[in-house]
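Scroll down for the structure; my scribbles are underneath it.
Only one protein chain is missing from this complex, and each of the others stays in its spot.
And then chain A:
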Amino acid sequence: MFEWAPVRAVWRRELALYRRYWASTSFAALVEPTLYLLAFGYGFGSVIGTLYGYEYRDFVSTGVVATAVLFIGAFGGMFNTFIRRTFQHTYDAMLAAPVDVHELVTAEASWLAAKAGLYGCAPLLVGMAFGLDPSWGMLLVPAIAFLTGLGFALFGMWVSAIVPSINSLDYVITGVLTPLFLVAGTFFPIDQLPSWAATAARFNPLWHTVELIRAAVFARLTPGDLAHVGVLALFAAAMWSLAVWKLRARLID
């Protein structure tokens, strides 16, 4: 049985914690894309100029939305979940109360997804300061960022439950997350890659995010883009099952 009362209660805790750290999180969320845009937009952009009809800095500011969402979701899922489970024993306290593992996982992941939805917009704000034209499609970006953040938060939570120690998360960052964020069309289009890599990139959920965001921001969404939404939803559903399964095994003996 799934209830929303425990989910809301766990959100309440996140909100109390967020009140303590919102300033640092917001600072990072705004400064990081600024640095990317300055470095890549001006550094690279002066060489490249336009790419597929986009100003390179517009290409980057939309791409960085995806990386921001990836990092908020996956890092939060991996590190917060590991620390709360093994060092702080927060989850033991909650599971001794009327909260079940699948509700806990849903609450933690959806909170991270909401943060991804919020802070995923920061690169667009920065981009607009650098000359990106506002568009109505940008209003869809929080939803795309939420769905992507949900999948990657759950991925991170699943990973946190299968690694033997917190140090092992380094393997996942370098071996999984870095390739995902490089080969997603964030800084360069994937059709510049060898054909096998371009094909592989289509299995990268983040590539679907980047495609959706560009389509939304540059006002060229078509019904076909629903396929991207479907892939992201499937990814989130699969990761939810894995995260619940492995965390239950770790928390309930």
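Points to keep in mind about this one:
Criterion: contacts are C-beta pairs under 8 Å (C-beta built on N, C-alpha and C of every residue); 3 or more make two chains touch, one makes a residue touch a chain; residues count from 1.
As a working rule, contacts and distances are computed from a predicted model.
Missing chain, UniProt protein name: "Lipooligosaccharide transport system ATP-binding protein", from among "Lipooligosaccharide transport system ATP-binding protein", "Aldehyde dehydrogenase", "Phosphoribosylformylglycinamidine synthase subunit PurQ" or "Tripartite tricarboxylate transporter TctB family protein". The residue from A:26, A:46 or A:88 that touches the chain not shown here is A:88.
Residues 1, 5-6, 8-10, 12-13, 16-17, 20, 88-90, 92-100, 251-253 are the ones on chain A that touch the missing chain.
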